[in-house]
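Okay, handing you the structure first.
With one protein chain held back, the other chains of the complex are shown just where they sit.
Lettered A and B in written order, each chain numbered from 1.
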Amino acid sequence: MGGSRRAVYVLAGIWVIIWILLPSWAGAQDSENISAQTRGCLGCHQTVTPGIVSDWKNSRMAKITPAAASEKPARQRRVSFDSVPENLGGTVVGCAECHNLHPDTHDDTFSHGGTDVHTVVTPEDCATCHPVERQQFSQNLMAEAYGNLMDNSLYEALITAASGPMKFTGTKLTQKAPDAETNADACLFCHGTKLKVEKIEERDTAMGPMEMPEISGWPNQGVGRINPDGSKGSCAACHTRHRFSIKTARKPDTCSQCHKGPDVPAYKVYKVSKHGNIYSAMKDSEEWDFSAVPWTVGRDMEAPTCAACHVSLLDSPGGRVLAERTHRMNDRLGWRIFGLPYAHAHPESADTSIIRNKNGLPLPTALDGTPAEKFLISEKTRVERTRTMQQVCLGCHSSSWVSGHFRRMEHTIDSTNAQTRTATEILQKAWDAGLESGPAAGGRPFDETLERMWVESWLFYANSTRFASAMGGADYGVFENGRWHLTRNTREMMELLELRQKTENR
Amino acid sequence: MGGSRRAVYVLAGIWVIIWILLPSWAGAQDSENISAQTRGCLGCHQTVTPGIVSDWKNSRMAKITPAAASEKPARQRRVSFDSVPENLGGTVVGCAECHNLHPDTHDDTFSHGGTDVHTVVTPEDCATCHPVERQQFSQNLMAEAYGNLMDNSLYEALITAASGPMKFTGTKLTQKAPDAETNADACLFCHGTKLKVEKIEERDTAMGPMEMPEISGWPNQGVGRINPDGSKGSCAACHTRHRFSIKTARKPDTCSQCHKGPDVPAYKVYKVSKHGNIYSAMKDSEEWDFSAVPWTVGRDMEAPTCAACHVSLLDSPGGRVLAERTHRMNDRLGWRIFGLPYAHAHPESADTSIIRNKNGLPLPTALDGTPAEKFLISEKTRVERTRTMQQVCLGCHSSSWVSGHFRRMEHTIDSTNAQTRTATEILQKAWDAGLESGPAAGGRPFDETLERMWVESWLFYANSTRFASAMGGADYGVFENGRWHLTRNTREMMELLELRQKTENR
Partner (left out) sequence: MGGSRRAVYVLAGIWVIIWILLPSWAGAQDSENISAQTRGCLGCHQTVTPGIVSDWKNSRMAKITPAAASEKPARQRRVSFDSVPENLGGTVVGCAECHNLHPDTHDDTFSHGGTDVHTVVTPEDCATCHPVERQQFSQNLMAEAYGNLMDNSLYEALITAASGPMKFTGTKLTQKAPDAETNADACLFCHGTKLKVEKIEERDTAMGPMEMPEISGWPNQGVGRINPDGSKGSCAACHTRHRFSIKTARKPDTCSQCHKGPDVPAYKVYKVSKHGNIYSAMKDSEEWDFSAVPWTVGRDMEAPTCAACHVSLLDSPGGRVLAERTHRMNDRLGWRIFGLPYAHAHPESADTSIIRNKNGLPLPTALDGTPAEKFLISEKTRVERTRTMQQVCLGCHSSSWVSGHFRRMEHTIDSTNAQTRTATEILQKAWDAGLESGPAAGGRPFDETLERMWVESWLFYANSTRFASAMGGADYGVFENGRWHLTRNTREMMELLELRQKTENR
C-alpha cells in the first residue's frame, strides 16, 4: 500500500471522527435550549452582525444554562446566585436574556423587533447570575472610577491641563476645559463615560430605517461607566464582549488597555518581569489552562498573570486555597503604590472623592506627604491585606524570598516618596515666590511648566519605579522612566527655578 | 497489562500514524513538480543557505502549482491571473520561477551556475501570478514611499534635521545632509532604498569564488523600494521571505516593523485596544485560522488585525462579503490621520510629491491648516471610503456603536488639528521675530529647537492622539505621547519663545 493511499485512509478516518463530533459542538446554539426571544434576535443578527453572534456562539453562556451551571460543585461554579433566576433555568444566556432584562430601569430601552431592548448591558444586568461578583466590584476602587476623577476638583484641573484646548492670542496662551467628546476619547475612555440617552433617532440600517436611541458617551466600556440604569461600571471592560471568556480576563493583555501608560505601567513592567517572561515564553504549553476554575498553581499555570495575584480563586494542586476569588481587588492590596502624589495605605472607601487631606484638598496625602489617615485603611488592615497577597507569592516562593521582596518594595515606597517630597519643596518655593500659581493662590496646580514637571515626577517616574519594584521590572526602575528620570527631572526643576528667579527678578 | 506497557502500545500506534502520514507531508518538494532549473538551485542551496530552502519548502508556493491554484473557486483563489502563465503550469513556484524571471529587464541579472539569475525579486516578478494585487499596490501610497519622501524638498529637510551629522566648530553647531548609507539605515529602511548595481565583484563563498553584483542600497525590503528592473516596492515587506505566508501578512506583528514609532504608533495602539487585547489573548485558540481565504469574521477570527480592516477579503459566516480584498489600502481610508502637519482627506494620487499647498509648499495642508484640496479626495469619496471601512466594523458592532465611534474620531481629528494650529502660530511668531529661520527666510523648517518641538507636536503627539482615537488606544491619547504631551509641549514652546524674546532682545 503506497504512502499517499495510506494517508488518504487515515485522513478519512480523522474526518469521520470530526464529522461525528461536529454536531455536538456546533449544534449547541441550534438546540431547544435557546429561548424563543433570543431566536428572534438571531434571526436577523446572524446576518447583520455575524461577528457578535459567532463570538457568542463560542461562549460558555451559549452552551450551558444557568441551571446546569449551578449544579457544579461550589468551588468550580462560575455563577453565584443562591437559586436559579426565574425564567432563566431552561435556556442558555443569549441576546434577549441580557439585552431585554430590566426594561423599566433602563433609560436606553427602545422598541426593536417587537420587544423592549436596551443597548447597554450593565453590572445590574449581569448580577442576575453573578450577584456576588457584582457586589464585590461595587466596592472596588474601579467601580467609582468616573466619580473619583470627575467629582474631584483637583483631578478635574489635571484633566484640563492634560486635554484642554489651547489658543495662542498672539502674546499669550490660554487653555479651556475639554469638551465631553474629548474627555470620552481621553481619560474617560478607561474611567468610563456618563451614558445619557439624548433622543430617539431614525437610523438607516441594513434592515431599513429603524428608531434607536442616540446615547452620548457611547461607545464606551470603561470600568466606572455611569449606565442608563444608574448603575456603575462595565463588566465588559475585562470580560470582553461577546465571548465573556474567563481566558481573556485572566490574560494580562486585557489589562494592558488601561494599565500601560507611563502613569500606570503595570503591563509593561509585568512583561519584562520574570513572571511575564515565563508567561510569554510558556503560556501556549499544553499544561497551561486559562479556563480552569479554581485556578490551580503549578498545574494550570506556571507563573501568575494580573488576575492570578489580584482576582482569581487560586488553589494548590492538593486543593488548598491560596486565595479566594475577589472582584474587590482592594482585598489583596495593602499599599496604593500609585502616588497622589505620594504612595499611601489603600483608601478605605471605593469612593475617593470624599477624601480630604489635612489642608482640605481632595487628595489622599498632603503636599508634605502626610497621609489623610482617616480616609485610608489602618496599619492593621494594611498588614492583613499584604498577608493575603503574600499567600499567593508563597505558592511558589520561600518565606525568605517573600519577606525580602516586600521589605525591598516598602523601602522603595519610602525612598520614592522622599523624592516626591523634594520635588514638591522645589515647586512650593516657586509658588511662594509667585513664579507659578499654586492652589494657595487659586491657581490650578498642574498646568504651568514647573507644575507639569512635578506631575511627571510622581505620576510617571516615582510611579514607574514603584511598579518596577513591586513586580521585578528592572529598567522601569532605572533608565526606562525610573530613577534616572526622577533625578534628572528634579534637577531640571531646580535649574528652571533658578533661571526663573534670575530672569523674573531682573 | 501494566500502565507502562499499555502506554508503549498506544505510543507505538501514534508513531505508526505519523509514519504513514509523513511521506505525504514531507514529500511535496521532492516530487516531480519541481522544475529542473529549481532542482539545480536546490542542489547547492539546501547546503549553502538551508534556512531559506526549508522556509520555502514549508510555503504554499512549494506545494501547489499555479495551475492547481487557479482551479479553486474564485473567492478562495490566491492567484489572480486570467490564464496560467506560460511555463508555470506544471511545476510549483521555486527558486528559478522567481529569480530567473525577466532576466532582460533586471539590471542585477548575473550568470550563476549556468543560468541568468537576479538577486532582487520585484513586484513585477510577483505580478506573473498576482497581477491584480500588483496593480492595486502600485496605486497604494506605500508603493511611492521612496519618491514621496525623497522627491519632496521639505521632507528631505526633515531627513537632514533628523539624521544629518552634526559638527561642533568650537563656537557653533553645523549639520550636513546624511549620506546614502545612513539613509538606508534610517528613513529608507521602511520607505525603501534605491537599488543600484555598482559593479560585478568576485566574492568568496562557501562554494568557492563567484562573480556577483554589488548592489548599493541592498539589503532592503522597504515598501517603496526602487528596484533594479525599475519597478517600485517590495512584496516581501509584508509577505515575508521565503515562506510568503498569508498568516504572517495578516498578523499585526508584521506591520510593527514600520508602524511602531512615535510618528506612526499603529501597532502599539492596536495592542492595547480591545481588538489587540482579544488578538493577544485568543489568537492561539483552535478556532482562529489565519490562512483561510476568504477570511470569515467570527469563524476564522474573533477580532480584526491590521490586515482585516485594511486589506483582506472579509466574509460573514453566511458568505456575505463585508469587504473586498484590496492592496490599494487607500480604498478603505477616508482620512489620513497622519498629519502633515494637519490630518486631512486622503491624497488623490499615490504619488504625493506632486502636491502643492496654497503657498506652493509640497505639503497636503498649508501651515494655517487649509487643505490642498485639488490634490486630495473629494468629500464624497471620503464619505464613501469611510462607509467601506464601516462595513467591516458593522460585522461585529451595532450601527449606534459605529456611528458614535466615527463621530468621536472626527471630533478628535478636528481638535488635534486645532492644537497643531496653535503650535504653528507660536512658531510663526518666532519666525516673524527672526528668532528661528523658517521657509519664508529660506531656512529649513524642522532643524532649530522651536521647530523641532513643533514637529513633535504634530508628528508625535497629535498623531498618537489620533491613532488612539481611531483604534481605542486609551493612554496613547493621554499620558503616553497623547494630549498631555501635546499641551505640555505647546506650553514649553510658548515659554521658550518668551525666554528667547527676553534674552535675544537684550
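By definition in this document, a contact is a pair of C-beta atoms (placed from the backbone, for glycine too) under 8 Å apart; a residue touches a chain by one contact, two chains touch by 3 or more.
Just so it is clear, the model here is predicted, and its values are computed rather than measured.
**Student:** Which one touches the absent chain: A:73, A:208 or A:318?
**Tutor:** In the full complex, the listed residue that touches the missing chain is A:318.
**Student:** Using the definition of touch stated at the top, determine which of B:212, B:293, B:354 or B:418 touches the missing chain.
**Tutor:** Touches the omitted chain: B:212.
**Student:** Can you work out which residue in A:383, A:418 or A:440 touches the chain that's missing from view?
**Tutor:** A:418
**Student:** Pick out the residues on subunit B that sit against the missing chain.
**Tutor:** Within subunit B, the residues touching the omitted chain are 3-4, 6-7, 10-11, 46-55, 57-58, 119, 161-168, 170, 172-173, 175, 181-182, 184-187, 189-190, 203-206, 212-215, 218-219, 221, 240, 243, 245, 247-248, 251, 253-254, 256-258, 260-264, 267, 284, 447-449, 452, 459-460, 503.
**Student:** What is the set of subunit A residues that contact the non-displayed chain in the whole complex?
**Tutor:** Answer for subunit A: residues 17, 20-24, 27, 271-274, 276-278, 280-282, 284, 287, 297-299, 302, 316-318, 320, 394-401, 403-405, 407-409, 411-412, 415, 418-419, 422, 425-426, 429, 468-469, 472, 474-480, 482-484, 487-488, 490-492, 494-495, 499, 502-503 touch the chain left out.
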